[in-house]
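Note that this complex is displayed minus one protein chain, with the remaining chains in position.
As written, the chain order gives the labels A and B, with residue 1 at the start of each chain.
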Amino acid sequence: MTRTEIVVVGGGPAGLAASLAASRSGAKVLLIERQAQLGGQLVKQTHRFFGSSAQSAGVRGITIARDLAGQAASMPEITVWTQTEALGYYAGGTLLAERPERVEIVQGARMVLCVGASERPLAFPNNDLPGVYGAGAVQTLMNVYGVLPGRRVVMVGAGNIGLIVSYQLLQAGVEVAAILEAAPQVGGYLVHAAKIARAGVPIMTSHSVVAAFGETELVGIRAARLGPDWRPVPGTGFDVDCDVLCLAVGLSPLVELARLVGCEVCYIPELGGYVPVHDDELETTVPGVYVAGDAAGVEEASSALIEGHLAGLAAAHGLYPQVDYEAHRGAALAELEALRAGPTGAKIRVGLSKMAQVKGGGRQ
Amino acid sequence: MRIKDHPILDFPPRREVAFTFEGRELIGYEGEPIAAALQAAGIRVLREMPGGRPRGFFCAIGNCSSCYVVVDGRPNVRSCIEPLREGMRVSRQIGHGELR
Partner (left out) sequence: MTRLDRLVASGVPDDEAVAAVLPSAERLAKGPVAVIECFQEIPCDPCAAACPRGAILPFGDIKDLPSIDHELCNGCANCVVKCPGLAIFVIDVSSGGDRVIIKMPYEYLPLPRRDQEVWGLDRSGKRVAKVKVLRVQRPAAFDRTALLTIEVPASEVHNVRGIAPPAGGDDR
């Protein structure tokens, strides 16, 4: 039995920020992470971050990951267990954690769930062929492990992930034959699209993949134009040779652990699907259990950093009341609001206002 | 195929280890996911589903179960997150695999 004060599940930007905020408030923290290294999706982000200097704008994601992981390692109040997966949860705050050699039982007073999100699949014939990969997975292969995913890629999705991963494929020397975006417009930042367009990659809006081909592995796909009803227009199909089809069609929060713990979840499309009900202190419907980052609603790493910070502050404040808690919280909330302002934040604002209206949600 | 030069990233040299896949000797880097070592060797078909369809890498976060392989007789190993060790004997998982 390992006793701690705050268990943080997930060592990506939200979990790292939560651990640092909680430990700086005086709490003992156990940070558990499924992978062998900390950093979550940050360890693959070779591009420079947007946002403001407070969220490390202009700094490459990989550098932010390294700095945060280094800070966590240097805090004696934070214990880090990598290659550790949360398996189960029992009433009273007992977590079952699977480590390489044994299963540990962890008892904490508070828990912060920062487990992130997963790629959504897309339905079309042969969508399960080896060679059809999530875009994040391709990014991990290339940027973390230095392995090329293939020679010629078709990317599905022109949101930020599709655009950024396409650029990173070019940087790795892989050909990107086309980007297919089902909507009539690019969904991600236009500067990302402009960068790809300059390199000669066609961004085909109102298009999608309708079938994949290959006996044991992917050798090509059929694409088609979509009509106003989002269905393929007959006669517009054309084939593209490729050995990788990258799916970047959205992320959904991972809610299994939250459900196991007994948190109420609700379905909010603008946040990515099912998401744990939480209040603006990021506390779920289970007292003492918080959620932050993509697990609380799919957004950006910059937001995950601030949400993690807020959740860590809130979790620790319950154990070690901080005199400047409200001021500290207010400053972080203002940063989040600034990030979410403007036209590109419209979707997340709709999602969050729906969350605020959920009956019986959190500690309204 | 492995990336040799990258405009942003440095890939420092890592310890090479020998392992086998379907009896064939391969080299990979210690600690990298088994699926990455196989991908580098051009191997993308990792399992055969009940019913016969080939499957491989997909999510890379240990979530989707598409990448299960058998390691040293142990089935249901998530090759996308399981670190490669020297001497591992890896094979495709056929169907549900066999528990020891």
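Throughout what follows, contacts are C-beta pairs under 8 Å (C-beta built on N, C-alpha and C of every residue); 3 or more make two chains touch, one makes a residue touch a chain.
Predicted model only: the values in this text are computed from it and were never measured.
Annotation: of A:41, A:171 or A:208, A:171 touches the absent chain (contact as defined above).
Only one of A:193, A:258 or A:275 touches the chain withheld from this view, namely A:193. One of A:48, A:231 or A:259 touches the chain omitted from the figure, and that residue is A:48. Within the complete assembly, residues 5-8 of chain B touch the chain that is not shown. In the full complex, chain A touches the omitted chain through residues 47-53, 57-60, 158, 170-171, 173, 184-186, 189-201, 203, 205, 302, 338-345.
FYI, only the chains that are shown with their structure count from here on.
By the touch criterion stated above, chain A contacts chain B in their complex at residues 34-36, 46, 60, 62, 83, 85, 116, 118-119, 128-134, 136-137, 140-143, 145-149, 171-173, 216-217, 254.
On chain B, the positions that touch chain A within their shared complex are 1-3, 6-9, 11, 31-33, 36, 39-40, 44-46, 49, 53-64, 66, 80-81, 83.
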